[in-house]
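Written out below as structure tokens is the structure these notes cover.
Omission of a single protein chain aside, the complex is shown with its protein chains in their original locations.
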Amino acid sequence: MTVDIRKQEGVTILDIEGRIIGSDSLALKNIIDEQVDDAKEGNANILLNLADVRMVDSSGLGIIVASYTAVRKKGGRIALLQPGGNIRSLIVMAKLVTVFDRYEDEGEAIASFYKSNN
Amino acid sequence: MTVDIRKQEGVTILDIEGRIIGSDSLALKNIIDEQVDDAKEGNANILLNLADVRMVDSSGLGIIVASYTAVRKKGGRIALLQPGGNIRSLIVMAKLVTVFDRYEDEGEAIASFYKSNN
Amino acid sequence: MGSTTEQIIRLDLPSSIQQVYLLDTIILEILKEMDFDEETSELVSLAVIEAGTNAIKHGNKEDWSKHAHFEFIVHPDKLTVVVQDEGKGFEREEVADPLDPANLLKSSGRGLFLMEACMDSVTYNKSGTIVTMVKHKPLSDKQ
Partner (left out) sequence: MGSTTEQIIRLDLPSSIQQVYLLDTIILEILKEMDFDEETSELVSLAVIEAGTNAIKHGNKEDWSKHAHFEFIVHPDKLTVVVQDEGKGFEREEVADPLDPANLLKSSGRGLFLMEACMDSVTYNKSGTIVTMVKHKPLSDKQ
């Protein structure tokens, strides 16, 4: 797994690539936690770009769920961009469909942070 | 390992790709044997294109050596095109430098069959 | 003489979570050589990663000197994977259901559920230190 971080229009975009398995989930947790900590109260807006993620295990999925909670506590929102590979089906199987907002288009995903939130 | 076979100006070119390890050497032997069998007496002209081979084990090297002998028996010649990966150093280590003619250019390799042979 | 219908591959990994990458590489290569299709391979590899992670984390508590043991039994039509750890075991029935609304937002507890969803069968020995999982090749596969 590799993670690149970009900021765009007040949204922190994490471009994640590869498989999120084993110890990757802890690494991902640390990265997300740092972004949430750095965000101003009420502005923890995080977009996980999963377009290049082929596979996530239950620990990885767990970290994404934990981020959802952490971001809401801080006042903010998390959304998923192009969840591919097995992530889409994991979200369905784990009954998390209504929890995560998912987008296929980056512009649309960024815009969503200014409609549904704040 | 995958092998594609082309004929050009009376030379049989084997485009080999991947790693030549384990059971690949037997598969390669069968392919080369068939080409040598099919060749007319005195015309067993074979060019092994190794440009896309990253690694050969001792069985694979052994098959290449065996082909050298088989081709000479039938009347013909074997040459190597762009031996890369570890092949170049295997040939040196196994003291086979003077045995195999090696070329970097396909046209030059093909032309060589009409200069040094027959 | 060797049996002509099954081959057994055994693997012992030290109990470090880093080893999950090696496990991932190995199970994917076994599935490739067995000619499993890509979709089924993703399911099986996820189940094996989950079982391996549990053996390393919950069973062996990431003690490197303890090993997680894997047996991959390759049949012409199916793969059986046996995962054993050197820990205290657990009771399957006592594990909370991750689909219970109260647990949906928990950050863990989905591994066993996913193993059971991805494989054709998942069974635990009585003490909970050995899990045996089976996956048949889809019928549409070339045999």
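Think of it as A, B and C in the order they're written, each chain with its own count starting at 1.
Please note the rule applied: a contact is a pair of C-beta atoms (placed from the backbone, for glycine too) under 8 Å apart; a residue touches a chain by one contact, two chains touch by 3 or more.
From a predicted model like this one, the values you see are computed outputs, not experimental measurements.
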item	value
Chains in view that touch the one left out, judged over the entire complex	B, C
Residue, one of C:Pro14, C:Gly89 or C:Gly109, that touches the chain absent here	C:Pro14
Contact footprint on chain C, counting only the chain that is left out	1-4, 7-16, 18-19, 21-22, 25-26, 29-30, 33, 63-67
Chain not shown, touching residues in chain B	19, 21-23, 55, 57-59, 61-63, 65-66, 68-69, 85-86, 90, 93-96, 99
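We adopt the following convention: only the chains that are shown with their structure count from here on.
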item	value
Most contacted chain pair (by C-beta pair count)	A-C
Inter-chain centre distance, chain B versus chain C - centres from mean C-alpha coordinates, in Å	44
CA centroid of chain A to CA centroid of chain B, Å	52
Distance between the centres, which are taken as Cα means, of chain C and chain A, whole angstrom	27
Where chain A touches two or more other chains, by residue	none
Chain C residues counted as touching two or more neighbouring chains	none
